[in-house]
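Have a look at the structure that comes next, please.
In this view, the complex is presented without one of its protein chains, the others remaining in place.
Labels for the chains are A, B and C, by order of writing; each one numbers its residues from 1.
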Amino acid sequence: MLNKLFKFYGGVKPPSNKTLSNALPIVQAPLPSRLVVPLHQSIGGMPRPVVQAGERVLKGQLIGQADGWLSAAVHAPTSGTVLEVAMHVRPHVSGLDSLCVVIEPDGQDEWIAHGPPDIATMSPADICNYLQQHGVVGLGGAGFPTHGKLTATPAVPMAELIINAAECEPYITCDDLLMRERADDIVRGIAVFRDMLKPQSVIIGVEDNKPEAIAAMRAAVDAQNEAFSVVAVPTLYPAGGAKQLIRVLTGKEVPGSMRSTADMGVQVFNVGTAYAAWRAIGHGEPLISRIVTLTGNVRQAHNVEALIGTPMNELLQLAQPHPDTDGIIMGGPMMGFLVPNESAPIVKTSNCLIAHSERLFPPKAPEMPCIRCGACARACPHELQPFELYWHARAKDFGKTQQYNIFDCIECGCCSFVCPSRIPLVQYFRFAKSEIWAREREKKAADEAKTRFEFKQFREEREKAEKAEKLAKAAAAQAAKKAAEAAAAAAAAGDAPDAPPADKAPDVAVDPAQAAKKAAIEAAMARAKAQREAAQVKNTDDLTPEQAKAMADIEARRQQAGIAEPATTTETKPE
Amino acid sequence: MMFAPAPFLLKDASVSQVMTQVCLALIPGIAAYAWLVGPAILVQLVIASLTAVAAEAAMLKLRGKPLAMFLSDGSAIVTAWLIALTFPPLAPWWLVVTGTLFAIVIAKHLYGGLGQNPFNPAMVAFAACIVSFPALMSQWPSVGLQMPLLDQLNVILGLAPRVDALSGATPLDAMKTALKLGEGQIDIAHLLANQDIYGNFAGRGWEWVATGYLLGGLWLWRRKLVTWHAPVAFLAAMVLVSGALWLYQPASFASPVFHLLSGGTMLGAFFIITDPVSGCTTPRGKLIFGFSAGLLAYIIRVFGGYPDGVAFAVLLMNLSAPLIDQLTQPRIFGMKGRQS
Amino acid sequence: MDILLAIAIMALGAVVLGAALGFASIKFKVEGDPLVEKIEAILPQTQCGQCGYPGCKPYAEAIAKGECDINLCPPGGMEGVQRLADLLGREVKALEAEEKPKQVAIIDENTCIGCTLCIQACPVDAIVGAAKQMHTIIAQQCTGCELCLPPCPVECIHMEVIPETLDNWKWKFPVIEIKSAPHDSAPAKEAA
């Protein structure tokens, strides 16, 4: 091996159980009875639905338009009819619903017109846009839109492009099989990334328990005359964590506070992402299916290529689960979760479905108190002190948890794995993290509320001041008028024939009198206007487009309901 | 469906496994001890264990905690054994019972039980008893005195008079007394030459007990139940300070070997200061903890008013441990070589 | 004589110390009160006035001066009280009023007559609309202070508890799981 490998601290070696599912080739899953495609499948903005119930869609047709820069489009996985666009359960540990497009397949699987773009004429920005439109997101777990990692133009030159094929979680073999069977397309996908990021070197990291995949990848790299190095990394969970893999392959440690690894001159993509990117660029196919490992308590564990939106329980039937299966774990046994509702659909990040049974995963013994043995600290790949974090998270002392760097925790589960007291440590950390986030949200909302409140106060003060000023002006005008009248009266009184200077007096007096009158009228009008303004607050001036749209919608609805006529026509003011 | 958080795979480990292994590691030392002073120590172990389990059960019941789960963790047994092993083997039964009760009820359960006590319960028991009953806690059987089990039982149960002949002192205590009484006329070399009390380098026979503890401790280290930091630092501090003073004035200070193999040094190094609950948990913290405990133990046992300093040293470090831990947090992943 | 001497010496001491203190009080005079800002940062900024002060800042000032208790802010909840107690080293007290879940005001579109009264009442400008037009509440900006409820002449505003969505969903505190019947039951959430 040319590459010098580094070690990361901690890590555990759970039984890998990969041989269960890596013996059989990838099978194309049959069309399910219906597809529920969640619109929100990646980090970032929620895509907007662009289809309506009853509409016929073709395979690969856009159904969710990317919203904002950090968002990825969603496509129809097969041809059929849109049944509804409604809230459906999502594969999320909360079991909450989100907006989904439900499609009834027509069985024809009819593709929309598609074909590879002319990549030679595309600028990097075009390619990014193209990937976004084709819904390519990271398939490793988090679902970060791929173009987001490709557009970053860091000040640091890109030193290494790392392809994460470690697949360190037990049971999962989808990347393994993908590399064995489709190494050529993967390498082409990597080449696209390489051309865009222009790194000094490209390293493909594979855990050394996948010799066939390593061989296949090396063969594909050689066949395409690429200079990528395929490196076997020691099998140690979580070697497939992005930061751990970077550490192992390059020796660089990316701090938890650093948002993007690009700032260290490294970028990491999952091997499946590279494949999906090539399907999009080389074939024009959007991301509508993925390889899913079906394993666990099943008769025939294997990998399938499943359409996004396939209900999990339907898909798992392909592997013939044993009758004592009592749940489905999405993801691996270390970081996955039991799906609260088994009819939840496969999404872009569903890499593995494990049939859960108590025989396979015996129920945990009850939680004992922490004895501070430090086993978790020795296992933590981020060198945290999980028992201290636990101690403070349990006491809900979140400030302290932040002091102990809770946000550096990657929730890999090593600490829970080794804990002799069987404490669900990760669970405590997730709890603490989401509490801290909620607090930050509240704090932000409070700050905004405060600013708006202060602005309102300021505005009211100003209005009051303006009103007072106008009143003062009016009073001044009144006084001037009075003075003028007095002067006029005086002039009139002194209208003696032997007073020549008084000749001019009426003229002079009339002018101020008229001016005063005019001023008074103006003041009155201003006053009335101010009063009107005060009474009829109108703050619809600077609305965001959405707000304006929402109001327009509501107005339209009101008119439909026949409750309120257009506001301008009549005055319907009940008492 | 149940809600079970990830990870779904767990390593086969449990608190009771940890505690059982600690007990197993104590066996060589106990065997040597029993060979040295006879079955009395086994009687004490039984008394202490029974008291500890009974007290634990009572406290768990009072606090409304699940009995079976916590009784089976074995932590009470470990505490009981440490108490029995640090108390004089012929101490009256009620002394052991009092100590154990104090340890379990006050030092452990008032703080919330397993894993939450800031002080090592066994050491709290020892300190409380030696402060309250200094005479009884200093009566050690004269070494080489072989008494049949029945006689020993009688002494423990208070049925036989505590004859002076029974009551020797530990080598440490004896030496301190001799030095104080002798007012400088007796020197260490002379005392150590007195084979009756001191054996070859430590108290005759006691070095075997210490060796037993050492073996058990090394086994614990091999099993990765303790790390090397605290024991090594503790023993290093002991050797350094005793060695320095011994070289400076061999007439009034005993050799490092003597200090390593007498009193509670070995038991403390591997079984007491390694207690993770009341000790430090960071690597640097463990080094500081061990070193300071060794230093304090030496100072107290040589210059202070008590026959051995390990218990007080451990308690003093226990109360410093939270602060040391806070100040010695290791750099986390990605933060090495940076400003924290 | 002794007594006089003693008095003289004590008086001397008093004068010296008094002078020193007087000097110090000028030298170390404190202006402003940074504490108010810290207190205000804890308050939820609903500006609801439930504490009896016209807004969060006046309440913060009153707390800093020690004029009132720290348990008068229902929107801040017990947690707010706890944090105030921590900051100020005071005893934690139970809230004066009962704690409510976070709410948002909703205007019934069909009843609203566009009188603008609620717009004037809203302390944080979270209601938009013009005269004789339906008003609407910007949900993200609504603090749930309920100040818009009383002025509405047609009672078209009501409060709704903010529902749990994926955006505000939180991990729950881990509890010892209770096993129930397996398979296909409703979304499992921990028994919180």
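The definition used in the following text is that a residue touches a chain if its C-beta (ideal position, glycine included) is under 8 Å from a C-beta of that chain, and two chains touch if they have at least 3 such contacts.
Just so we're on the same page, contacts and distances are computed from a predicted model.
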item	value
Candidate names "Thiosulfate oxidation carrier complex protein SoxZ", "Ion-translocating oxidoreductase complex subunit A", "Multisubunit sodium/proton antiporter MrpB subunit" or "Ribose import permease protein RbsC"; UniProt protein name, chain not shown	"Ion-translocating oxidoreductase complex subunit A"
Shown chains touched by the chain that is not drawn here	A, B, C
Residue of B:17, B:98, B:116 or B:227 in touch with the missing chain, whole complex considered	B:116
For chain B, residues in touch with the removed chain	62-63, 106-107, 109-113, 116, 118-119, 124, 127-128, 131, 296, 299-300, 303-306, 309, 311-313, 315-316, 318-320, 322-323, 326
Where the unshown chain meets chain C, residue by residue	2, 5-6, 9-10, 13-14, 17, 20-21, 24-25, 27-30, 33-35, 38, 86-90
Chain not shown, touching residues in chain A	369, 391-392, 394-395, 397
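Throughout what follows, only the chains that are shown with their structure count from here on.
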item	value
Whole-Å separation of chain centres (CA-atom averages), chain B against chain C	52
Separation of chain A from chain B, taking each centre as the mean of its C-alpha atoms, in whole Å	55
Interface hub residues of chain A, defined as touching at least two other chains	326-327, 338, 340, 363-364, 366, 424, 427
Residues of chain C touching at least two other chains	174, 177, 179, 182-184, 188-189
Chain A - residues contacting chain C, complex	40, 89-90, 92, 94-96, 98, 326-327, 338, 340-342, 363-364, 366-367, 424, 427-428, 430-431, 433-435, 437-438, 441-443, 445-450, 452-453, 455-456, 535-540, 543, 547, 550-551, 554-555, 557-558, 561, 563-564, 567, 571-574
Contacting residues of chain A [partner chain B, same complex]	8-9, 12, 14-15, 170, 243, 247, 253-258, 326-327, 329, 331, 333-338, 340, 354, 356, 361, 363-366, 368-375, 377, 381-385, 387-388, 404-405, 408, 413, 416-422, 424, 426-427
Chain B residues within the chain A interface of the complex	1-11, 13-15, 17-18, 66, 69-70, 73, 75, 112-116, 225, 227, 276-277, 281-282, 325, 329-336, 338
